[in-house]
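With one protein chain withheld, the remaining protein chains of the complex are depicted in position.
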Amino acid sequence: MVPTNIKNFDTLVVGGGIAGLQAALDLGDQGYKVAIVEKDASIGGKMIRLSKVFPTLDCASCITTPKMSAASHHENITLFTYCDLTSLNHEGQGIKALITQKPRYVDPIKCIGCRQCEYICPVHVSDAEQGDFSARKAISIPFSTAIPQLPILDVEHCMLCGQCEKTCPTHAIDYFQKPEEFIIQAKTAVITTGFDLLPVKNNFQYGNGHIPNVIDSMQMERILAPHGPYNRVLRPSDGMEPDSIAYVQCAGSRDKSMGVPYCSRVCCMYAIKQAMLLSGSLPLADIIIYYMDIRAFGKGYEQFYQNAKAMGIEFVKAKVARIDKGENGSAIVRYENQDGSGIATADHDLVVLSMGMIPGWDPRSICPVSKDSDQFITSIKPKISPVLTNMAGLFVAGVAAGPKDIVDTITESGSAAMEAAKFMSNSHMEN
Amino acid sequence: MFNPKDIIETLANNVQQTASPFGIPKFMVNTWFKHASLPKKGEYLLFTGLMYQFTPYIEKSTQYLEKYEGTRMAGLLKYARHIPSYISGIGLAMITSGKEKKNAGQTLKNICSLLKKSKVDFAYRPDLDNYSGILLYDMGDQKGFVAHAKKVAQKLQKAGIKKIITVDPHTAYALKELFPKYTGINFEVKSYFELLNLKSKDCGLEVTIHDPCFFGRYLKLSDVPRKVLTNLGISASDIRNQGEFTSCCGGPAESISPSLSNEIMEKRAKELEEPGKPIIAYCPICLGNLKKSGANVEDLSTLLVRHI
Amino acid sequence: MSLVNLDFAEELKEYSEDTALECFNCGTCAAICPLVHDNFPRRMIRYVQIGARQKILENSDELWRCLHCGLCTHTCPREADPGEIILGLKRFVVANFRRS
Amino acid sequence: MSENNKKVGVYICYCGGNISDHVDVEEVRNRVEKMPGVTVARTNMFMCSDPGQEMIIEDLKSDKIDRVVVASCAPSLHEATFRGAIERAGSNPFIYDHANIREQVSWVHHGETATDKATLLIAAASAKSKLLKPLEPIRVEAKKHTTVIGGGIAGIKTALDIAQKGIEVALIEKLPILGGRLNSLDRLAPFGEKASDILKELLDPVLNHNAITIHTDSKIETIKGYVGNFSLIVTKKENNKDIKLNIETGAIVMATGSVSYTPLNGEFGFGQHEQVITLQDLITLLKENKSSGSSLEVNGKRIKNMVMIHCVGSRQIPGIHQPKENGQLNEYCSRTCCAALLNAANQIREKFPETGIYEMYRDIRTYGRGQEELYEQASKNKVVFMRYEADAPPVVSESNHSEYPLKVKITDSLTFNEVMDVPADLVVLATGIEPDNVSDIASMMKLPIGTDQFLLEVHPKLRPVEFSITGIFLGGTCQAPMDTGETCNAAGAAAVKASALLSKGYIELDPFVAEVNTDKCQGHGACIEACLKEGALTLTEVKIDGKIVKKAQVTAAMCLGCGACAAVCPKKAIDINGWALKQYEDMVDAIVSDGFAV
Amino acid sequence: MKNPDNDKEKEAKKAAMKTLRAQRKDLIASASSRMKTQKKDIKAIKEFLKGKKATIPDIAEGIDMPKDETLWYIATMKKYGQIVEAEKEGAFFNYSLNEPEKTQEKEEV
Partner (left out) sequence: MSPQAKRQENKILILATETCAYPGADSVGQAHSTYPANTYILRVRAPVLFPESFYFDCFRKGISGIIVMSCGEECPYDGAYKALAKRLDAVYKKMKAMEIDLKRLRLTAICTVCNRAFLKEVNQMDQLVRELGPPQLEA
């Protein structure tokens, strides 16, 4: 059935992370009407989930929330969160997207974000937003800084006990909510679908996620975040304050055997950043970064790296070949000592895998835009305008067009907004 | 560690002279089929490559090598090729126990009955069943390997053989990958367990499988025996180093450094023993080597035969 | 101090797949190798890269410790095929001592 | 303006129990009702709901109130909602203040203390609201014109983007031709496009665009003004004569680019051996390649083996590297040289298989799309890599080898720290990027320059292409090392900001700026000294009753609204609209009075 | 007073809920059993911590629960205000029950 609910905008931004928000703001500020479609329950993307950001070490939330709230209050920007993009195609001069609003089982108009439902809900569910280190409820607002402040009822874990419904002061709970389809028609679209980390569970060398206290870098971001699961740095197996922490670089980047031949570009810097934050909160801990090449190429990055060295963070040039479970919750990393002294093993209380970035979205069977061999969206003019795709009127920015850091993402989003604006004013002039 | 040069030359010499790396004539090694009454014609040719048959001799020679490793005697090995004695030839055959030789034969008989049970149409022709030469390849004697492999392959080709069943990973790898590459002769090669079609009641048994490097990693066949076991209601416990990421049993180092081989074998045995289940190997070298560690290990075919 | 040998790669081609220079010296092969002794096999691969012919011959015994288990090749991030390089070096050394 | 005749309406939210479970909302209402100036005090289950908002609208429309205070959740959530409601009632949205009695009261305190604190916060808000006045956004007329300084790829791209949005652009380049450093490049890493093709693709439309005026051979003399209304004086060489141009412009984009690092004399043998050249030299060689056959030829000599050294003039470390004469050390990574060097190496190895290459690096930084592949391709092309530590760099010296004039000694950490000699007949230094010296322009506009000598943006993430001075932007390698694609992105980002700023012909700025009470101002000038933004505050002479007196004057378009001025005025003659010091003093009074004496 | 329309609506909703429950039978069952375990586990932790503070290994041992799971519960209970962190002991932190009403009363007395 073709939905009859059609909404018209100038630009559709797919993905409400920092790239999408910036592109939307730069378009909205020029007077274009923008729709942001976000698959998650909140905008903010990966950035809002980070602790602090390199190389300035300012708190990620402090940088992201202003952009989130600017977008959510912007007169020209409309947010569609918790929505799936079913198709995105050319139609006429513009594009047409089929969107499905996933049910929250909460009426967004009635809900006032009071979280009474969350407090009363008796079912605890492992909270992926907190690296699975603590629990949320079966109905909950995804995280404290989420926009919109609307809870999601997790059907997978709901007992239908009715307590949230009884408690809700505005009768906003609706167990019968159904997915709703609608169409967005726009003149242009910007793809800002970001990334996921390569899952550890497919990685044999590093234990497929089965070795205690071997975590991925996103989990470490949560541990370091001021509103993280423990509010301090503890290792997940037993709550011990770790004394020796290792970073395994290129864990699924620059590694064909792991399926990711390209450099993920941010891991060196975030590992150094996390190491610095760790040495701030655990001044006595030993922190080691095992690396192949330190790629501190951005503005102020090399200086950041040298500062980390000066702070006593140890850098060992070796790719960790394997991690094994050690005694008392430790993890043993195995690597080659490149000074010629042979193979070394080292016990660490906590090991962080700097997992590579893979695309957060696959256009296959949704949108005819091309992907490169790296699976990210193809940029047809990587020099003159890296945001151009092979679909006219469809632009790409941020990690959707290949791994990049926040600085480069924000700049590229501005560039995509510029191209989209030009595209619209040019076609306008033709008309 | 022994001088590789000596070992290589001994092996090369043996293969050249007797078509067997240990210098033992084939008629002495390959005797298992004599009372097995196997068809001479069939869709497939069973090609054992003599690896199972060699195992007892390998074990025996290793025992001797172990004694001498790191001693002055090790240096004398270089004369071995002139004096076939402890570690090669008939001398070795003499000191290897009959029981071991019989066990090796039994495995092959088991495999035959499994194939029969699975209604595989196969033949066995001792005249065509030869050593593949793989050890020469592994050792870097490329010339020796190619010369030997050509002989073996041409013989099979002349006999009109198209489809081959192998029983061990080394021979399987040689025939599947190396023969086409270095002799230019192609066969359709299957490992015996790829052809098995067995069904039985769930016996609730769990085993730990040790995948040989060639099956697990090079040929990526480790799923196959697991499926065969599943059909018999036997489950395989999950260990870290398995399938494509299996760990070597240490066997290949036997002739160069038995002590190194033992070290690796002990480590592997420990990993395999962790789930506390019976261990299943499906390579004669792995089987022999893991047995040395004292682990509770048997050949896949032995287990299968018991459950059909 | 040694001088790099610019021509060794050419000599080795006869015996080996020519992938040694595809290795970027991450050390995975050495650390994953079940032998876990010394820097094998990367040491050998590095010697090939810089053309340290003599060092390879001097340390050639090491090559035969290789179990040919293939784990290094399987986990090599660059798919430089370290296992094949070692096998090739064995061939080179065998040919060399047979010549001598 | 009297604060005593204001009619304050206070609206207190139950938040469906979120507030009322801990705060006795009706009791608060009772107390608030008695507060002086409060004409209406109401409660609602959900103030943010339509009925809640309707209450405010009705009270405003019926003139019962002229100031609004809502006590509810955090202002970040609903301040905008209630301002919107006030606008719908036809009133000015700035007559509103917010008391945060959920996040900062009912969710953190319980019982009577919560009720008391809520009362006081409302008392403070209503005290403040009495001093609020209707405000209008400050509207500054803006010229629909942008000046782009620098005619390299960044400037060209920015100019083109802005012009295509219908805004006029003046593109100023100090050299006689446009194109900047791209003019001297050949094939670009990692995909091998020809630099000249890239340049042409952008230059053609620039040259033909009606809205773009190009000034080559031009130098900026002065820059004055503020956002929307800058004026520049430019000297342009035309037919060997200097012409003075006056450019009135709404926004300025700095795209002044970079130069290639020149090695010091003796640095890796540079200047001492003719066979030691820079990467830029090599690129020029390749571009003008005259070699035939299977070896690269330099000055007619076949190159059999070349050594390439990474990180020359980049990633310098104090105490290890020798600073330049001016004391400057380039501690940053130049970002582009790894890929550029590998790109050159691949071209040579693919075209001239007889020319061997050894690359000596610290870290290979092929971070971008297609770059790791470039590195891998170099490996496949049999480039030999060697790695050195910063404190033990390779040493280039003469060699007594018959075929190779040079040797490069390296302690190679990939070969277990063995020391090795690599024979070479050519040594290429991967020289990094340095910003072009624009200190004169920067000081004219008071633009910040970082310790790395590059121009410094406001914030790398929040405002990466902006300066703190509204209306001035930056893009490209004047900001940091970037490759061509990254430069074009930065240019696009700068262009989008300029376009958004100028598209309407006027600029609306926050009304929260300083305002001078000219009756009180006695021209002390303390505020001008305290002001953080040069030009925002000036002392001007005005004639009052026939006498010339000095009075402070605010240029609203430049004022940040921080209040630094208000703090220092001895006469309290200057304050910030909407956030006045006096308001805070009254709020404190309300708080200390426990809510009853105000 | 009874409103027949209202009643009808209620009945209809009841029936709809019944259908929904039937549809989600398996999910509900697993969620319920998880909830019951969690309730028991949380109760055990609370019992154990009554009147004392303890570290994760102590609690884990005391109530015979894996340490990682214990930490998961403690982190969660801390988030929902039932647990507070106390001082460090060796490499571990102590945790105790949060009894705000009591402490507040004490303060007010």
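Lettered A, B, C, D and E in written order, each chain numbered from 1.
Here is the rule we go by: a contact is a pair of C-beta atoms (placed from the backbone, for glycine too) under 8 Å apart; a residue touches a chain by one contact, two chains touch by 3 or more.
None of these values were measured; they are calculated from a predicted model.
Visitor: Looking at the whole complex, which of D:Ser91, D:Thr115, D:Ser295 or D:Thr487 touches the chain that is not displayed?
Guide: Answering carefully, the residue with contact to the hidden chain is D:Thr115.
Visitor: Since one chain isn't shown, list which residues of chain A touch it in the complete complex.
Guide: 58-59, 61-62, 65-66, 144-145, 225-227, 231
Visitor: Tell me which stretches of chain D touch the chain missing from the display.
Guide: 24, 27, 30-31, 74-76, 100, 102-104, 107-110, 112-117, 119-121, 124, 468, 512, 530, 532-533, 560-564, 566-568, 576, 579, 581, 584-585, 587-589, 591-592, 594-596
Note that only the chains that are shown with their structure count from here on.
Visitor: What are the mutual neighbours of chain C and chain D in this structure?
Guide: A
Visitor: Figure out the least number of contact steps between chain A and chain E, where 1 means they touch directly.
Guide: The least step count works out to 1.
Visitor: For the interfaces A-C and A-D, which has the higher count of C-beta pairs in contact?
Guide: Of the two interfaces, A-C and A-D, more C-beta pairs touch across A-D.
Visitor: Tell me, please, which chain's centre (mean of its C-alpha atoms) is farthest from the centre of chain C?
Guide: Between chain C and the rest, the longest centre separation is with E.
Visitor: What whole-number Å value describes the gap between the mean CA coordinates of chain A and chain D?
Guide: Computed value for the inter-centroid distance: 24 Å.
Visitor: Can you check how far apart chain D and chain E are, centre to centre, with Cα atoms defining each centre and the answer in Å?
Guide: Computed from C-alpha means, the inter-chain centre distance equals 47 Å.
Visitor: Which residues belonging to chain D are in contact with no fewer than two other chains?
Guide: Those would be 364, 376, 414, 416.
Visitor: If I count partner chains per residue in chain C, which residues reach a count of at least 2?
Guide: Expected reply: 24-25, 39, 43, 74, 78.
Visitor: Where on chain B does chain C make contact in their complex?
Guide: Listed in rising order, the residues are 1, 3-5, 7-8, 137-143, 213-214, 217-218, 244-245, 247-248, 250-253, 256-257, 260, 264, 267.
Visitor: Show me the residue ranges of chain A that touch chain E in the complex, using the header's touch definition.
Guide: 119, 122-124, 126, 130, 133-135, 138, 155-160, 162, 175-176, 212, 229-232, 234, 236-241, 243
Visitor: Residue numbers of chain A touching chain D in their complex, please.
Guide: Per the touch definition, chain A meets chain D at residues 26, 29-31, 53, 55-56, 58, 63, 66-67, 69, 73, 112-114, 116, 149, 169-170, 254, 261-263, 265, 293-303, 306, 317, 338-340, 372, 374, 376, 379, 382-387, 401-402, 406-408, 410-419, 421-422, 425-426.
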